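A single protein chain has been omitted; all remaining protein chains appear in their positions.
After this line comes chain A, so read on.
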(Lines give C-alpha, C1' and ligand atoms only; values in the text may rest on other atoms or scores of the structure.)
Protein backbone atom coordinates (compact mmCIF):
# COMPACT_ATOMS: atom_id res chain seq x y z
CA UNK A 1 0.00 0.00 0.00
CA UNK A 2 1.09 3.51 -0.82
CA UNK A 3 4.37 4.73 -2.30
CA UNK A 4 7.83 3.66 -1.15
CA UNK A 5 8.70 7.24 -0.15
CA UNK A 6 5.74 7.51 2.23
CA UNK A 7 6.78 8.78 5.64
CA UNK A 8 7.15 6.02 8.21
CA UNK A 9 5.23 6.11 11.43
CA UNK A 10 7.65 6.35 14.33
CA UNK A 11 6.04 6.56 17.77
CA UNK A 12 8.06 8.89 19.97
CA UNK A 13 6.51 8.25 23.37
CA UNK A 14 6.88 5.01 25.30
CA UNK A 15 3.10 4.60 25.32
CA UNK A 16 3.05 5.12 21.55
CA UNK A 17 5.61 2.34 21.09
CA UNK A 18 3.71 0.01 23.41
CA UNK A 19 0.47 0.76 21.56
CA UNK A 20 2.14 0.26 18.17
CA UNK A 21 3.17 -3.25 19.20
CA UNK A 22 -0.21 -4.27 20.57
CA UNK A 23 -2.74 -2.48 18.39
CA UNK A 24 -1.20 -0.32 15.66
CA UNK A 25 -4.28 1.87 15.31
CA UNK A 26 -2.34 5.17 15.38
CA UNK A 27 -0.09 3.75 12.63
CA UNK A 28 -3.17 2.82 10.62
CA UNK A 29 -4.60 6.33 10.90
CA UNK A 30 -1.19 7.84 10.12
CA UNK A 31 -0.90 5.74 6.98
CA UNK A 32 -4.48 6.31 5.78
CA UNK A 33 -5.23 9.96 6.42
CA UNK A 34 -2.04 11.20 8.05
CA UNK A 35 1.42 12.21 6.94
CA UNK A 36 2.10 8.61 5.89
CA UNK A 37 -0.23 8.81 2.87
CA UNK A 38 1.34 10.70 -0.03
CA UNK A 39 -1.27 12.25 -2.35
CA UNK A 40 -0.70 13.93 -5.72
CA UNK A 41 0.35 17.56 -5.23
CA UNK A 42 -2.00 18.89 -7.90
CA UNK A 43 -5.41 17.80 -6.61
CA UNK A 44 -7.97 20.54 -7.28
CA UNK A 45 -11.09 21.41 -5.30
CA UNK A 46 -13.09 18.67 -7.03
CA UNK A 47 -11.13 16.21 -4.87
CA UNK A 48 -12.68 17.62 -1.70
CA UNK A 49 -16.12 16.04 -1.96
CA UNK A 50 -15.22 12.51 -0.86
CA UNK A 51 -14.33 13.63 2.64
CA UNK A 52 -17.36 15.95 2.61
CA UNK A 53 -19.69 13.05 1.76
CA UNK A 54 -18.05 11.15 4.62
CA UNK A 55 -18.72 14.04 6.99
CA UNK A 56 -22.39 14.20 6.06
CA UNK A 57 -22.67 10.44 6.43
CA UNK A 58 -21.49 10.91 10.02
CA UNK A 59 -23.96 13.81 10.50
CA UNK A 60 -26.75 11.53 9.28
CA UNK A 61 -25.76 8.66 11.54
CA UNK A 62 -25.41 10.85 14.65
CA UNK A 63 -28.65 12.80 14.13
CA UNK A 64 -30.41 9.62 13.01
CA UNK A 65 -29.50 7.68 16.15
CA UNK A 66 -30.81 10.61 18.19
CA UNK A 67 -34.06 10.81 16.23
CA UNK A 68 -34.57 7.07 16.76
CA UNK A 69 -34.51 7.76 20.52
CA UNK A 70 -37.70 9.80 20.15
CA UNK A 71 -39.40 8.36 17.08
CA UNK A 72 -42.02 5.60 17.19
CA UNK A 73 -42.24 3.33 14.13
CA UNK A 74 -45.93 2.57 14.42
CA UNK A 75 -48.40 3.72 11.79
CA UNK A 76 -50.83 5.08 14.35
CA UNK A 77 -48.34 7.31 16.16
CA UNK A 78 -45.38 7.77 13.77
CA UNK A 79 -46.62 11.12 12.46
CA UNK A 80 -47.37 12.39 15.97
CA UNK A 81 -44.01 11.24 17.24
CA UNK A 82 -42.32 13.34 14.56
CA UNK A 83 -44.36 16.35 15.69
CA UNK A 84 -43.36 15.46 19.24
CA UNK A 85 -39.73 15.68 18.12
CA UNK A 86 -40.42 19.05 16.47
CA UNK A 87 -42.28 20.60 19.42
CA UNK A 88 -41.40 18.83 22.67
CA UNK A 89 -37.93 17.29 22.49
CA UNK A 90 -35.15 19.68 23.49
CA UNK A 91 -33.59 20.95 20.22
CA UNK A 92 -35.56 18.21 18.45
CA UNK A 93 -36.55 20.59 15.65
CA UNK A 94 -32.89 21.32 15.02
CA UNK A 95 -31.83 17.69 15.01
CA UNK A 96 -34.66 16.71 12.66
CA UNK A 97 -33.93 19.58 10.28
CA UNK A 98 -30.24 18.64 10.38
CA UNK A 99 -31.16 15.08 9.43
CA UNK A 100 -33.60 16.08 6.66
CA UNK A 101 -31.23 18.61 5.10
CA UNK A 102 -28.15 16.53 5.85
CA UNK A 103 -29.49 13.97 3.38
CA UNK A 104 -29.54 16.64 0.68
CA UNK A 105 -26.00 17.72 1.50
CA UNK A 106 -24.83 14.10 1.42
CA UNK A 107 -26.27 13.79 -2.08
CA UNK A 108 -24.83 17.16 -3.20
CA UNK A 109 -21.39 15.97 -2.10
CA UNK A 110 -21.83 12.53 -3.63
CA UNK A 111 -23.04 13.93 -7.00
CA UNK A 112 -20.07 16.30 -7.24
CA UNK A 113 -17.82 13.39 -6.24
CA UNK A 114 -19.30 11.18 -8.97
CA UNK A 115 -19.05 14.04 -11.49
CA UNK A 116 -15.37 14.45 -10.62
CA UNK A 117 -14.83 10.74 -11.23
CA UNK A 118 -16.65 10.90 -14.57
CA UNK A 119 -14.66 13.88 -15.87
CA UNK A 120 -11.19 12.90 -14.69
CA UNK A 121 -11.59 9.20 -15.61
CA UNK A 122 -11.16 8.09 -12.00
CA UNK A 123 -13.05 4.89 -12.90
CA UNK A 124 -10.33 3.69 -15.27
CA UNK A 125 -7.63 1.14 -14.51
CA UNK A 126 -6.28 0.62 -11.94
CA UNK A 127 -9.29 2.03 -10.07
CA UNK A 128 -12.24 0.02 -11.45
CA UNK A 129 -13.00 -1.64 -8.10
CA UNK A 130 -12.87 1.73 -6.38
CA UNK A 131 -15.49 3.00 -8.84
CA UNK A 132 -17.70 -0.08 -8.54
CA UNK A 133 -17.73 0.21 -4.75
CA UNK A 134 -18.67 3.86 -5.17
CA UNK A 135 -21.68 2.91 -7.29
CA UNK A 136 -22.69 0.40 -4.60
CA UNK A 137 -22.48 3.17 -1.98
CA UNK A 138 -24.69 5.37 -4.15
CA UNK A 139 -27.31 2.63 -4.58
CA UNK A 140 -27.33 1.94 -0.83
CA UNK A 141 -27.66 5.66 -0.14
CA UNK A 142 -30.66 5.87 -2.46
CA UNK A 143 -32.38 2.97 -0.71
CA UNK A 144 -31.62 4.46 2.70
CA UNK A 145 -32.86 7.93 1.73
CA UNK A 146 -36.07 6.50 0.26
CA UNK A 147 -36.88 4.47 3.37
CA UNK A 148 -36.03 7.40 5.62
CA UNK A 149 -38.48 9.59 3.74
CA UNK A 150 -41.26 7.09 4.50
CA UNK A 151 -40.77 7.25 8.28
CA UNK A 152 -42.58 10.56 9.08
CA UNK A 153 -45.69 8.86 7.68
CA UNK A 154 -47.00 11.97 5.98
CA UNK A 155 -48.77 12.02 2.65
CA UNK A 156 -45.52 12.09 0.62
CA UNK A 157 -44.09 9.31 2.77
CA UNK A 158 -47.07 7.06 2.22
CA UNK A 159 -47.45 7.68 -1.49
CA UNK A 160 -43.71 7.55 -2.04
CA UNK A 161 -43.71 4.09 -0.45
CA UNK A 162 -46.68 3.05 -2.53
CA UNK A 163 -45.21 4.29 -5.83
CA UNK A 164 -41.69 2.96 -5.28
CA UNK A 165 -42.83 -0.49 -4.19
CA UNK A 166 -45.25 -0.30 -7.13
CA UNK A 167 -42.18 -0.34 -9.37
CA UNK A 168 -41.65 -3.97 -8.48
CA UNK A 169 -45.17 -4.79 -9.56
CA UNK A 170 -43.99 -4.15 -13.12
CA UNK A 171 -41.93 -7.36 -13.08
CA UNK A 172 -43.85 -9.90 -15.21
CA UNK A 173 -45.73 -12.71 -13.42
CA UNK A 174 -44.04 -12.39 -10.01
CA UNK A 175 -44.36 -8.60 -9.65
CA UNK A 176 -47.50 -8.55 -7.56
CA UNK A 177 -46.31 -11.16 -5.00
CA UNK A 178 -42.97 -9.32 -4.75
CA UNK A 179 -44.69 -6.03 -3.99
CA UNK A 180 -46.82 -7.71 -1.33
CA UNK A 181 -43.71 -9.32 0.13
CA UNK A 182 -41.92 -5.96 0.31
CA UNK A 183 -44.86 -4.22 1.94
CA UNK A 184 -46.08 -7.06 4.11
CA UNK A 185 -49.55 -6.19 2.89
CA UNK A 186 -51.48 -4.82 -0.04
CA UNK A 187 -50.70 -1.18 0.67
CA UNK A 188 -48.13 0.49 2.94
CA UNK A 189 -49.09 0.07 6.58
CA UNK A 190 -47.58 -0.82 9.92
CA UNK A 191 -45.63 -3.81 8.62
CA UNK A 192 -44.01 -1.74 5.87
CA UNK A 193 -43.27 1.17 8.20
CA UNK A 194 -41.59 -1.09 10.74
CA UNK A 195 -39.36 -2.86 8.25
CA UNK A 196 -38.42 0.41 6.57
CA UNK A 197 -37.40 1.79 9.96
CA UNK A 198 -35.37 -1.31 10.74
CA UNK A 199 -33.58 -1.17 7.38
CA UNK A 200 -33.17 2.61 7.50
CA UNK A 201 -31.27 2.10 10.74
CA UNK A 202 -29.21 -0.78 9.36
CA UNK A 203 -28.18 0.43 5.89
CA UNK A 204 -26.08 3.46 6.95
CA UNK A 205 -23.76 1.08 8.78
CA UNK A 206 -23.58 -1.11 5.69
CA UNK A 207 -22.65 2.08 3.81
CA UNK A 208 -19.90 2.75 6.37
CA UNK A 209 -18.58 -0.76 5.69
CA UNK A 210 -18.52 -0.22 1.93
CA UNK A 211 -16.98 3.25 2.44
CA UNK A 212 -14.13 1.59 4.35
CA UNK A 213 -13.59 -0.79 1.43
CA UNK A 214 -13.86 2.20 -0.95
CA UNK A 215 -11.06 3.99 0.91
CA UNK A 216 -9.05 0.79 1.12
CA UNK A 217 -9.37 0.35 -2.64
CA UNK A 218 -8.36 4.00 -3.07
CA UNK A 219 -5.19 3.62 -1.04
CA UNK A 220 -3.81 0.82 -3.16
CA UNK A 221 -3.19 2.83 -6.36
CA UNK A 222 -3.51 6.19 -4.57
CA UNK A 223 -5.64 9.13 -5.70
CA UNK A 224 -6.13 10.01 -9.35
CA UNK A 225 -5.33 13.65 -10.15
CA UNK A 226 -6.44 16.39 -12.58
CA UNK A 227 -3.86 15.39 -15.19
CA UNK A 228 -4.69 11.70 -14.90
CA UNK A 229 -0.96 11.04 -15.17
CA UNK A 230 0.45 8.46 -12.76
CA UNK A 231 2.54 9.59 -9.83
CA UNK A 232 6.18 9.02 -10.81
CA UNK A 233 8.18 10.12 -7.81
CA UNK A 234 8.28 11.88 -4.48
CA UNK A 235 8.20 15.30 -6.21
CA UNK A 236 4.70 14.50 -7.45
CA UNK A 237 3.15 14.06 -4.02
CA UNK A 238 2.65 15.85 -0.73
CA UNK A 239 1.73 14.15 2.56
CA UNK A 240 -2.04 13.92 3.07
CA UNK A 241 -1.61 15.57 6.45
CA UNK A 242 -1.32 18.52 6.82
CA UNK A 243 -1.86 19.44 3.16
CA UNK A 244 -5.15 17.75 2.36
CA UNK A 245 -6.53 17.57 5.89
CA UNK A 246 -6.25 21.38 5.96
CA UNK A 247 -7.71 21.76 2.49
CA UNK A 248 -10.58 19.34 3.19
CA UNK A 249 -11.18 21.09 6.50
CA UNK A 250 -11.54 24.41 4.75
CA UNK A 251 -14.24 23.21 2.33
CA UNK A 252 -15.96 21.27 5.12
CA UNK A 253 -16.15 24.56 7.03
CA UNK A 254 -17.68 26.25 3.98
CA UNK A 255 -20.16 23.40 3.49
CA UNK A 256 -21.19 23.57 7.14
CA UNK A 257 -21.90 27.30 6.74
CA UNK A 258 -24.27 26.60 3.84
CA UNK A 259 -25.70 23.64 5.73
CA UNK A 260 -26.55 25.74 8.78
CA UNK A 261 -28.02 28.51 6.61
CA UNK A 262 -30.37 25.96 5.05
CA UNK A 263 -31.08 24.25 8.36
CA UNK A 264 -31.90 27.39 10.35
CA UNK A 265 -33.40 29.72 7.75
CA UNK A 266 -34.82 27.52 4.98
CA UNK A 267 -35.36 24.18 6.70
CA UNK A 268 -38.28 23.11 4.52
CA UNK A 269 -37.03 24.60 1.25
CA UNK A 270 -36.12 21.14 -0.10
CA UNK A 271 -39.09 19.32 1.42
CA UNK A 272 -42.73 19.06 0.43
CA UNK A 273 -45.51 20.76 2.35
CA UNK A 274 -47.74 17.72 1.73
CA UNK A 275 -45.59 15.65 4.05
CA UNK A 276 -46.96 17.65 6.98
CA UNK A 277 -50.36 16.06 6.27
CA UNK A 278 -50.76 12.67 7.99
CA UNK A 279 -50.74 9.67 5.62
CA UNK A 280 -54.13 9.04 4.07
CA UNK A 281 -54.50 5.82 2.07
CA UNK A 282 -57.63 7.15 0.39
CA UNK A 283 -56.29 10.37 -1.12
CA UNK A 284 -53.17 10.92 -3.26
CA UNK A 285 -51.54 14.38 -3.26
CA UNK A 286 -52.15 16.23 -6.55
CA UNK A 287 -48.46 16.63 -7.37
CA UNK A 288 -46.36 13.76 -6.15
CA UNK A 289 -42.60 13.84 -6.65
CA UNK A 290 -39.68 12.30 -4.81
CA UNK A 291 -36.90 14.30 -3.14
CA UNK A 292 -34.79 16.40 -5.54
CA UNK A 293 -31.89 13.95 -5.60
CA UNK A 294 -34.08 11.35 -7.27
CA UNK A 295 -35.56 13.64 -9.92
CA UNK A 296 -33.34 12.67 -12.88
CA UNK A 297 -34.16 8.98 -12.39
CA UNK A 298 -37.82 9.75 -11.78
CA UNK A 299 -37.91 11.62 -15.11
CA UNK A 300 -36.47 8.55 -16.86
CA UNK A 301 -39.13 6.38 -15.20
CA UNK A 302 -41.90 8.64 -16.45
CA UNK A 303 -40.39 9.06 -19.92
CA UNK A 304 -41.71 5.67 -21.00
CA UNK A 305 -45.33 6.28 -21.89
CA UNK A 306 -45.55 3.79 -24.74
CA UNK A 307 -45.41 0.00 -25.04
CA UNK A 308 -42.47 -1.29 -27.06
CA UNK A 309 -42.87 -4.60 -28.86
CA UNK A 310 -44.27 -6.90 -26.18
CA UNK A 311 -42.89 -4.89 -23.22
CA UNK A 312 -45.45 -2.72 -21.46
CA UNK A 313 -44.59 0.94 -20.79
CA UNK A 314 -44.63 0.39 -17.04
CA UNK A 315 -41.93 -2.28 -17.17
CA UNK A 316 -39.88 -0.27 -19.67
CA UNK A 317 -39.84 2.75 -17.37
CA UNK A 318 -38.73 0.67 -14.40
CA UNK A 319 -36.03 -1.11 -16.40
CA UNK A 320 -34.79 2.19 -17.81
CA UNK A 321 -34.65 3.81 -14.39
CA UNK A 322 -32.60 1.01 -12.88
CA UNK A 323 -30.42 0.72 -15.99
CA UNK A 324 -29.60 4.42 -15.80
CA UNK A 325 -27.54 3.72 -12.69
CA UNK A 326 -26.57 0.12 -13.42
CA UNK A 327 -24.86 1.33 -16.61
CA UNK A 328 -22.26 2.95 -14.35
CA UNK A 329 -21.10 -0.54 -13.38
CA UNK A 330 -19.98 -1.03 -16.97
CA UNK A 331 -18.43 2.40 -17.41
CA UNK A 332 -14.78 1.32 -16.97
CA UNK A 333 -15.25 -1.05 -19.91
CA UNK A 334 -17.38 1.25 -22.06
CA UNK A 335 -14.82 4.08 -22.06
CA UNK A 336 -11.68 2.44 -23.43
CA UNK A 337 -9.71 5.66 -23.94
CA UNK A 338 -6.30 5.25 -22.31
CA UNK A 339 -6.31 8.93 -21.35
CA UNK A 340 -7.94 9.39 -17.96
CA UNK A 341 -8.37 13.13 -17.55
CA UNK A 342 -11.05 14.92 -19.56
CA UNK A 343 -8.73 17.92 -19.65
CA UNK A 344 -6.74 16.24 -22.43
CA UNK A 345 -9.74 14.95 -24.38
CA UNK A 346 -11.12 17.84 -26.45
CA UNK A 347 -14.24 16.02 -27.71
CA UNK A 348 -14.99 14.16 -24.48
CA UNK A 349 -14.92 17.49 -22.67
CA UNK A 350 -17.77 18.78 -24.84
CA UNK A 351 -19.84 15.64 -24.44
CA UNK A 352 -19.24 15.67 -20.70
CA UNK A 353 -20.70 19.17 -20.45
CA UNK A 354 -23.68 18.07 -22.56
CA UNK A 355 -24.21 15.08 -20.24
CA UNK A 356 -24.21 17.34 -17.18
CA UNK A 357 -26.78 19.64 -18.85
CA UNK A 358 -28.79 16.57 -19.90
CA UNK A 359 -28.94 15.28 -16.32
CA UNK A 360 -29.92 18.74 -15.07
CA UNK A 361 -32.74 18.82 -17.66
CA UNK A 362 -33.84 15.35 -16.55
CA UNK A 363 -33.75 16.59 -12.96
CA UNK A 364 -35.91 19.58 -13.82
CA UNK A 365 -38.43 17.40 -15.68
CA UNK A 366 -38.46 14.88 -12.82
CA UNK A 367 -39.58 17.60 -10.44
CA UNK A 368 -42.14 19.03 -12.88
CA UNK A 369 -45.70 17.70 -13.28
CA UNK A 370 -46.09 14.72 -15.63
CA UNK A 371 -47.49 16.68 -18.57
CA UNK A 372 -46.28 18.14 -21.86
CA UNK A 373 -43.81 19.47 -22.72
CA UNK A 374 -41.93 17.81 -19.84
CA UNK A 375 -42.77 14.26 -20.93
CA UNK A 376 -41.33 14.77 -24.39
CA UNK A 377 -38.26 16.58 -23.06
CA UNK A 378 -37.71 13.72 -20.58
CA UNK A 379 -37.93 11.21 -23.43
CA UNK A 380 -35.30 13.03 -25.48
CA UNK A 381 -33.05 13.64 -22.47
CA UNK A 382 -33.36 10.00 -21.32
CA UNK A 383 -32.47 8.81 -24.83
CA UNK A 384 -29.41 11.07 -24.83
CA UNK A 385 -28.39 9.89 -21.37
CA UNK A 386 -28.18 6.28 -22.54
CA UNK A 387 -26.62 7.28 -25.84
CA UNK A 388 -23.82 9.03 -23.94
CA UNK A 389 -22.79 5.89 -22.10
CA UNK A 390 -23.60 3.22 -24.67
CA UNK A 391 -22.73 4.93 -27.97
CA UNK A 392 -20.80 8.17 -27.53
CA UNK A 393 -18.22 7.00 -24.97
CA UNK A 394 -17.23 3.78 -26.80
CA UNK A 395 -17.00 5.66 -30.11
CA UNK A 396 -15.08 8.59 -28.65
CA UNK A 397 -12.45 6.32 -27.16
CA UNK A 398 -11.73 5.06 -30.69
CA UNK A 399 -12.11 8.19 -32.75
CA UNK A 400 -10.86 10.98 -30.52
CA UNK A 401 -7.26 12.20 -30.73
CA UNK A 402 -6.23 13.24 -27.22
CA UNK A 403 -3.92 16.17 -26.57
CA UNK A 404 -0.37 15.39 -25.46
CA UNK A 405 -0.12 14.57 -21.77
CA UNK A 406 2.42 16.21 -19.47
CA UNK A 407 5.24 13.81 -18.70
CA UNK A 408 4.64 14.19 -14.98
CA UNK A 409 2.48 15.87 -12.38
CA UNK A 410 5.41 18.04 -11.33
CA UNK A 411 5.89 19.22 -14.91
CA UNK A 412 2.25 20.18 -15.18
CA UNK A 413 2.50 22.16 -11.96
CA UNK A 414 5.87 23.86 -12.33
CA UNK A 415 6.27 23.88 -16.10
CA UNK A 416 9.65 22.29 -15.61
CA UNK A 417 10.32 18.66 -16.49
CA UNK A 418 10.62 16.17 -13.70
CA UNK A 419 14.19 15.79 -12.51
CA UNK A 420 14.74 12.70 -10.51
CA UNK A 421 17.07 13.62 -7.73
CA UNK A 422 18.91 10.42 -7.19
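The criterion applied here is as follows: a residue touches a chain if its C-beta (ideal position, glycine included) is under 8 Å from a C-beta of that chain, and two chains touch if they have at least 3 such contacts; residues count from 1.
In this section, contacts and distances are computed from a predicted model.
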Chain left out of the displayed complex - its UniProt protein name, from "Urea ABC transporter permease subunit UrtB", "Ubiquinol-cytochrome c reductase iron-sulfur subunit", "Sarcosine oxidase subunit alpha" or "Error-prone DNA polymerase": "Ubiquinol-cytochrome c reductase iron-sulfur subunit"
Hidden-chain contact residue, picked from the options A:10, A:76 or A:91: A:91
Residue among A:62, A:112 or A:288 touching the omitted chain: A:62
Identified contact with the non-displayed chain, of A:2, A:42, A:179 or A:408: A:42
Contact set of chain A toward the excluded chain (per top definition): 41-44, 62-63, 66, 69-70, 84, 87-92, 94-95, 238, 243-244, 247, 249, 253, 256, 413
